[in-house]
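Missing here is one protein chain; the remaining ones are kept as they sit in the complex.
Our next item is subunit A:
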Amino acid sequence: MSDTNVISAGAHGADASSRYYVTEHHPEQGTLLGFWLYLMSDCLIFACLFATYAVLGRNYAGGPSGAEIFDLPLVAVNTAFLLLSSITYGFAMLAAQRKAVGSVQLWLAITGVLGACFLGLELYEFQHLIHEGFGPWRSGFLTAFFSLVGTHGLHVTFGIVWLVTLMVQVGKHGVNAANYRRLSCLSMFWHFLDVIWIGVFTYVYLMGTLP
């Protein structure tokens, strides 16, 4: 079996994909595994921030509690933006499988707009809190809150930058193998941010408003 594959790999010459059939357990695309490992390391950063919030989340230092400052309808709308952006990115990936360039760009644009709406609402919340005098310096709870939610927001910001970059790339070169790989990486990144947000809205916002 492996003999045949080696021979056919030789016949193919520079065709990279044929080499991957030589051994059974070799990953099909090393890039995606590498990117997954990056996401796992990112996951550990968020775990540390969640642990910090778990430890400091009730240290109000005479400042406001979560129940007093969290606006749950606003958070629900924000969560809806992020969830919708997840499925619109899914549509972009489905379009990429069909190599439909215009469709990919359209869905990426919609995803980016939804991400920007999410960021806009988050910045409005931050600005409102700071304006009220409840900035990250006010209490341990607020320090942990701004660190965790802010880090997530920063990730979404970079996700949008990456998304716009890929819209340009796809426009220039079409959905070739390299661009499809890039789209797959951003797909993981974007859905991963959604997973982190599940932890944030559940643990920080919903449980924070409970006594």
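Note that contacts are C-beta pairs under 8 Å (C-beta built on N, C-alpha and C of every residue); 3 or more make two chains touch, one makes a residue touch a chain; residues count from 1.
One rule holds for everything that comes next: contacts and distances are computed from a predicted model.
Engineer: Among "ATP synthase subunit c", "Ni2+-binding GTPase involved in maturation of urease and hydrogenase", "Cytochrome bo(3) ubiquinol oxidase subunit 4" or "Sugar ABC transporter permease", go ahead and choose the protein name stored in UniProt for the chain not displayed.
Structural biologist: So, among "ATP synthase subunit c", "Ni2+-binding GTPase involved in maturation of urease and hydrogenase", "Cytochrome bo(3) ubiquinol oxidase subunit 4" or "Sugar ABC transporter permease", the name matching the hidden chain's UniProt entry is "Cytochrome bo(3) ubiquinol oxidase subunit 4".
Engineer: Which one touches the absent chain: A:V101, A:C117 or A:L206?
Structural biologist: A:L206
Engineer: In the complete complex, which positions of subunit A touch the hidden chain?
Structural biologist: Residues touching the hidden chain, for subunit A, are 1, 4-5, 8, 11-12, 16-18, 21, 24-29, 32-33, 36-37, 40, 43-44, 47-48, 50-52, 54-55, 72-73, 76, 79, 83, 86-87, 90-91, 93-94, 97, 177, 180-181, 184, 187-188, 191-192, 194-195, 198-199, 201-203, 206-207, 209-211.
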